[in-house]
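Shown here: the complex without one of its protein chains, the others still in place.
Each chain gets a letter, A, B and C, in the order it is written, and its residues are counted from 1.
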């Protein structure tokens, strides 16, 4: 029942602080005899890594992952896989003069209130640095899912700027620093975010994650529902404030007729859905259609512009955060969201096999 | 790791089908010496009960709850509390001619696909009848929370019709069949939903749940986050397609300045927040402000108007559902959402006491 | 993490008190499409039922089980199975004059100390009546295990009287009221236990449980070890004070040579073990040999002969228990031990399938 673990059979436990010696995770329940080395994990970490463009934090971390257990001669053994990344560029001095102040919108105040102590250096445990281990776990999860199941993500809204879905091109996401699937929006986004960054402010974003090739039958009513587990996984990502699946909030305004994904017998005897308002999940169980979800990320709380706050002593103060931060944390949340989707699906694949033998 | 359970220390397990002999739940982890009888639970069930207005299903169920264990002389004993409701008005004949067809938007197809068998009568386990036990569990959770913590819900959007938040009045929610907090909207809503109902269609809704009096410090990073648990709890409710907390999806378009809930030292030495974009949760931990979340409900899938579908044999067919259904399941989802909020908070209250001793 | 549940994938949750209206359990994770009706469960309950001989409690309970959910047209649906037994012969008056006294060796004192309240009627939740639901769960577990895996139990020691293992005959266990596998011991046991009963005393026992046909590979290092789960399951049975597997405590005095179960290549290419000191489990994983364990049951705590104790007020008192009790609870523990073995094996069968696909 660890509070720093998720998953039921494919179980991920993360540990580590932003400015501690290292961060790591333990992956339990991984099936044996899966080919796995650091080379399977590192490319995903590189996608999430800080310092890759001027639109993300300039903190320099190589994020070089090491597998410390659970493999033998290049294959998984069925025993727990420990992954670890040494922290390198932890400039705690950046935070020194704010250590007794609570950054509005950040977890400083709640950690202090809950625990009566907090590691203020770089946000400590609350730092988005923790998401590196999610990405590493997701890479292993993808190996469990196999090549038939494909998980991809995209940034579909940057602050006030939305993409035109008519321009959607998955290939485009690899060609710009935003994972934006609408190539025509990229230029405007660059200017927009440069402006935000230079003004010392920040903005939020909306991320979309899609999984294709997911078989019919993953998930379980009522509290092991696939959508419930997916939304919890996404909501657990730093700065996420909303999650929706398929039509999502727009479903509220639909008629029963428009919302119903009608079915026809397909050419090959497979069922054919005429729409996907459900986002690939009905009754908490996958339909075999693409699983589609979106989540909203709030603006980075650490901003240069001063805000009113209080300090540890409860006195009024102002705070301005001068460390190296992402003007929009939503960008680096794309590979994190993909990883969480992969982890939840891997877990449910094993769960389904356990109960239904498939 | 039961798939039909939720909660970590206050643990709810539900069982039962729409047309079986009974439905029930087991509540484990309830603290001892809490005054509890059926009279504490029944009023909440009466709020959710079918047949209370023309806007909800006309199925007649008294939903009379019985406590079968876990209390002694009117107090909880610390042992599991079993609650049970006998099913009464289960008109399985309503469903007879559709039993081999998959209702679009419903869980028929996925249950059959996952398990290779399904109880088609009234939706079986997938029926929203299961939510009666959530409401019963929520009533017990409220006793754990005590009178300081207050959980309330409202319907803020019915199909395309939204309330004017300027008119918000909690008292109004008790005076109309929608739990609508904007009295001025009720007349229009009645006409609108009458039209939907008479046309054999259905619509979705948006529900808002608020908890006040929640102490600072509930929740835990990273996978026991209060918002992650709340989101999963809401998403597990039948027909929910999206959940957001505080500013939610709107946070994506905010600036860092606008999103930050500034703090000042209050008159009594308590911290005073100048806004609540966070919806009462930062870093997965409650701030002491009101917890505010919303969830979107899709339109009822069982509609009179025929839709295209397939049958068990995989053949094309049409389906029209003539049973007694809610034209908008969102209405009865209000007490269900309240109950889920209460259950999650009760669980985290116990978790926090365990780790931090408060 | 329910305290009244066990199992990871095949999950059993029990509820109910000795003198409440009913007792019951919820079984979650059962695979779908298993043929199951009350007739599959009742015979096992009848084995454990009170009042079957003069050597067990004379309380009259028909222990008629009802399946309230989770099956459809005689097969499991994959949804939770609720089982329930109405309590009938609850003579609370038997206990009236002792309700404020703590029976030595019983849970009265610890329940009161922990919870500050207890249902004193017939031991409340602490009553061995709870084991009826374990037996019912075990019957369902056997259906999951299939006919290849056979679970049997026997009483091998009654008070000071041990069987002669040279006389072991499984068939004999069905022919006497003790489940004794040594027919030659039965006469002496009858005289012995009659004496114990008439003297108002009680004795303990040792039970042996064996599972044959268990495939190689069930269990998992280190905290999902099959032997660790089996031990916990047995120790959770009322009055159990010790559990051992294979050579058990005798292994301490063995040499490494004698303890090692040597292996040879068998005629059919299967491995052949030359002994089974391990009791069928090595490194927490089943070897494919018979799984053999034993557990010790202490004497019934409720005895006629007066013992010194204290009361709720903390004052010295004497207590003599006049209710209808088993002179040796170990007898009825045989079917309970079998059931717990079946439940743990069913759980690990599903777990193994999940991770290793077999």
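The definition used in the following text is that a residue touches a chain if its C-beta (ideal position, glycine included) is under 8 Å from a C-beta of that chain, and two chains touch if they have at least 3 such contacts.
In this text the structure is predicted, and so the values were computed from the model without any measurement.
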Out of C:51, C:105 or C:213, which touches the unshown chain?
C:105
Touching the absent chain in the whole complex: find that residue among B:16, B:29 or B:50.
B:29
By the contact definition given up top, give the residues of chain B that touch the hidden chain.
1, 9, 29-32, 78-79, 220-221, 350-351, 353-357
Interface residues of chain C (partner: the chain not displayed):
1-6, 8, 14, 102-107, 109-111, 113-116, 125-126, 130, 157, 159-160, 196, 201-206, 216-225, 227-229, 231-233, 235-236, 241-265, 269, 271, 274, 277-279, 281-288, 296-301, 303, 305, 307-310, 314-316, 330, 351-352, 356
Which chain A residues would touch the chain omitted from the figure, given the whole complex?
1-5, 8-9, 11, 13-17, 20-24, 26, 28-29, 32-33, 66, 68-70, 72, 75-82, 114-119, 124-125
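To be clear about the criterion, only the chains that are shown with their structure count from here on.
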Measuring from the mean of all protein Cα atoms shown, which chain centre lies nearest?
B
Numbering shared by both copies at the chain B-chain A contact, with half separating same from different:
same
Indicate the whole-number Å distance between the mean C-alpha point of chain B and the mean C-alpha point of chain C.
39
Return the distance between the CA-based centres of chain A and chain B, expressed in whole Å.
26
What parts of chain C, by residue number, touch at least two of the other chains?
1, 9, 29, 32, 78-79
